[in-house]
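Below is a structure I'd like to ask you about.
With one protein chain withheld, the remaining protein chains of the complex are depicted in position.
Up next is chain A:
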Amino acid sequence: MTALITLKGVNKYYGDYHALRDIDLTINTGEFFSLLGPSGCGKTTLLRTIAGLEDVSDGVVMIGGKDMRGVSANLRPTNMVFQSYAIFPHLSVAENVAFGLRKRTDLNKDDKAKMVEDALAMVGLSGYGKRASHALSGGQRQRVALARALILKPKVLLLDEPLSALDKKMREQMQVELIRLQRHVGITFILVTHDQEEALVMSDRIAVMFEGEIGQLADPETLYRRPNSRRVAEFIGKMNFLRADVLQVGDTIDVDVAGLGRVSVNAEQAPMALHKGAAVAGVRPETLAILFAGETTERKLIDGVVDEVVYYGDMTYYDVRIAGVDQPLNIAMKNLIGRPVLDVGTRTKVVWDERSLVILA
């Protein structure tokens, strides 16, 4: 794996507003990389500094080993799919896709027409060339934007919230298609999204951003299982937080967790540097379970009372109160055969395991 894009100490100010704070980042060739964060966290600004649509106030952006300072967007080996798709409304589909080829004097008309047709075929829009672009649906516009950017064979394709304007079904379909397309063309994709699920599904690596900083940079599994801060844990998926008291830090870490008692976890479960004293223990809803009648377990059990039931069809989410904890525990249960949906107020047993805990300062 070779580094394609390197950012060193990148800062961006808008007047007094500090939009990007000391961003250091390396993105590899052929990688599907995501910038994930809540709105206003600077992820789009970061993407635009890579595209050259935004100058950096301070720091270095390198693409393919070249310093991009002073290189404007039209001269960078990047192409972008805009959030609004930015399809030129006065041009046909084929004219839109061919727009970037205008400067290519080495190609004749037939070559260009062939390239346009190939690009449209790649995104599943064969034969749409003559259509007027304002007559396209949202999904089709997105495909045209993809074809228009990919026809130039950029080193990097930048995608700014490309799926946010689509409905849920279409979005899920396009997620799979984008992954397939990225593997097919082998180009580095950088995706900006606020949808944590989308980032988890699509990315090789994800940078989670908050207030202009990268909070955590990791592969999806690490990000989900070992978030390195409470805000990352809150942003990615659901997590129950329990008060915890760190008793001893060593090869293993001894913690007294509210409601669960004293446990010993290994160092991997503590991604942040811990000190003795107050901390929080995080546990994902699906790593807890309710022990239904007739089921057995060798794991630890704790008594609880069902406080809330949310039925999703394939899953049921229970809020279960346990002694010594203010917030009820959120527990996700698959609705397997023979499992009833419990009523509020049912006395039950919660199955838990210290291996699923994450201890955060």
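By definition in this document, a residue touches a chain if its C-beta (ideal position, glycine included) is under 8 Å from a C-beta of that chain, and two chains touch if they have at least 3 such contacts; residues count from 1.
In this section, contacts and distances are computed from a predicted model.
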item: Record-based protein name (UniProt) of the chain missing from this complex, from "Lipoate--protein ligase family protein", "ABC spermidine/putrescine transporter, inner membrane subunit", "3-oxoacyl-ACP synthase" or "Anti-sigma regulatory factor (Ser/Thr protein kinase)"; value: "ABC spermidine/putrescine transporter, inner membrane subunit"
item: Residue among A:N74, A:T105 or A:T296 touching the omitted chain; value: A:N74
item: Sole contact to the chain not displayed, among A:L35, A:L53, A:A94 or A:A270; value: A:L53
item: Candidates A:H134, A:R299 or A:R355 - the one touching the absent chain; value: A:H134
item: Residue ranges of chain A at the interface with the undisplayed chain; value: 51-53, 72-75, 78-80, 82-84, 86, 88-90, 99-100, 102-103, 134, 148-149, 152
